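Following this message is one structure expressed as structure tokens.
For this depiction, one protein chain was excluded, whereas all remaining protein chains were kept in their positions.
Should a chain be cited, it is by its letter among A and B, assigned in written order, with residues numbered from 1 in that chain.
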Amino acid sequence: MTKPHAIIIGAGFTGVATAHDLALRGFDVTVVERGDICNGTSGRTHGLLHSGGRYAVKDKESAIECIDENTILRKIVPQVIEPNGGLFIAIEEGDLAYAEQFIESCEECHIQLDELTPQQALKLEPNINPKVLSAFIIPDGTFDPLRLALAFAGTAKHNGAKFRTYTEVQGLLTDGKGTVTGIKVLDRASNKSQELHADVVVNATGAWAGQITGMAGLDAPVKPTPGIMVAYDQRFVQRAINRLNVPGDGDIVLPQRRMVVVGTTSFDAENPDYIPVTDEQIKIMLDRGSELIPGIRNAKPRGIYMATRPLVGGGSGRSIARTFKCYDHKETHGIDGLVTITGGKATTLRAMAEKTADVVCAKLGVTTACVTKETPLLSYRQYYTIPN
Amino acid sequence: MTEKWNITLRVSRQKDTENQHFDDFKMEVNPDEYVLDAVERVWAFMDRTLCYRHACHHSTCGACGMRVNGVEKLTCITPIRAVTSNGATLKVEPLRNFPVVSDLAVDMGAFYRKMEVVSARAVLPITEAEIENPATNWPQNDAQFLRLSDCLECGLCISACPVAATSPEYLGPAPLAAAQDVGIHRNPELLGIVDCEDGVWRCHSAFECTAVCPSFVDPARRIMALRTQVIGAKLGKLFGKA
Partner (left out) sequence: MNNQPSANKFWAWFNPMGRQVGGWAFILNRITALGLTFYLFLHLIVLNQLAQGPAAYGGFIALTENPIVKLGELLVVAAAIMHGLNGIRIIFTSFGIGVTRQKELFYGFMVVALVAILFFAARMYMG
């Protein structure tokens, strides 16, 4: 029996995690990516391994996804994670008013939470704002974005998946009756075009999902929503520091290597290919970030960049839920052979892949169950060491 | 008002089997932008065929290493102001000593294989990390915490090392530094891996690795410290110390 063949467009978090899942379920997997692995939103992720605390009050569905996946990722891919927890800190009276809701919601979502006195918080993290009024410790973490993707991709490669980077999709191939049967690609390293055929094409292009669905004549299922991040050259904290309040601009500071990274903002954009950085947004990060960690004022920026979230659903900016959606376009528009996965967060990449692989398996009548929850990932270096 | 400079970005190009040549792109930049921003804009607005590696844009992933005016740089944290002037030409080339995949993108396979050979640590206990700030007086319950290692595995040191240029089998600065970080006392197998022709003794003290390292690893110092470890381990063996 020949293996079913799946083409995955996009080697960001969703693409590599789906490749891993489908490879384990016995698929022949080909991932095509127009740049190198993780060159879009995934690479530029803040790197917060969410506990769900940030979403607990407003978006319980996302919060529960986060805490579940947080626990799983710590087990299957410890090589890329700093599992050092996080603090939610109240600086102003207004923040304290949020605390009650926050505690209740975290409990509802089963997010473990410990309240600290300001003294205790300052003892754990001496560089946070000394005016801290209250603090909660939660199981946040941080991860290395590229290596997280490489670990999934490397394990997928070990299980037979093929990765074709610098390969841009030029169009979808159809059987003339509307069913997608493959893609036409341009290998940018050799400037040669080629047709690739598959039993199913998975559109895992995140904020660019609309460009692929557009090739099938469908509307974009996502809203590209960029936000800025500014890295500063001192590692002031060991934990993820969150402002205890309704999610807003510049209210998360994360340690990364010898830096801290402040993020982020949220606005709408049309073309996610290049989002320019603006001085106003940098200033917001400095102002808001130094409310959490005053030392940031005296630190030097080391890297300023925009990352574009792929948000699904109605509304705009922060009011959009952070959960993900997987569309079988046969069900939504009568176009067979094409599945789109988008939305979601880095923390939930494995769950997004599981859902997508479930949809793909159902379409092709494959009954193998998902085992990614229990499968430790191989070294991220395997992505480079296993020849393509 | 944001300052504006006009620069010419001279980009190394190489597709498939063709020879290396350079394409010039005239562009307006803010000198406080990073070199990678300029490269990315070439791809976004001027030439969609340009291939280059990049991911995190803040020196945590190590993907965007290139040679900028001949010197190895992590382009995401190299401000344009630091490497050129208004009206000047800025040359970007792929790293040396790695096979070119296309244009500025190189194949990291051989290098990552060497990092695996020495079982380089990706995360390490926070108490073993060399951080100057904040003071490393960890509260007791933090001692179990982990931290991503400083080495980004970006390959700049391999590109800058004159010995790596001529010895494909030489382990090279980052893998040797990683071996020092692991320590022969922790992993005795490392002795055989680094105490050989292509190991710790191959270094010829050009110190270029440390000069270009974007992430405080200081490979040269670690290579020297590894030599001390090797001598110690061999003396230990000689005198029958366990």
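Note that a residue touches a chain if its C-beta (ideal position, glycine included) is under 8 Å from a C-beta of that chain, and two chains touch if they have at least 3 such contacts.
The shown structure was predicted, so the numbers you read here are calculated from the model rather than taken from an experiment.
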Missing chain: touched chains present in the view: B
Selected from B:41, B:58, B:147 or B:227 as touching the chain missing from the view: B:227
Selected residue (touches chain absent from view) among B:7, B:50, B:100 or B:233: B:100
Residues from chain B at the interface with the omitted partner, ascending: 14, 17, 67, 69-72, 94, 96-100, 106, 160, 162, 164-168, 170, 204-208, 210-211, 218, 220-221, 224-225, 227-228
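What we mean here is this: only the chains that are shown with their structure count from here on.
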Contacting residues of chain B [partner chain A, same complex]: 2, 15-16, 33-34, 37, 40-41, 44-45, 48-49, 51-63, 76-77, 101-102, 105, 107-109, 111-113, 115-116, 122-123, 126, 131, 133-134, 139, 142, 145-148, 150, 152-153, 215-216
Footprint of chain B on chain A - complex, ascending: 35-39, 42-44, 47, 78-84, 123-124, 126-127, 144-147, 165-166, 168, 188-191, 229, 231, 234-236, 238, 255-259, 261, 273-274, 277, 279, 302-305, 379-381, 384-385, 387
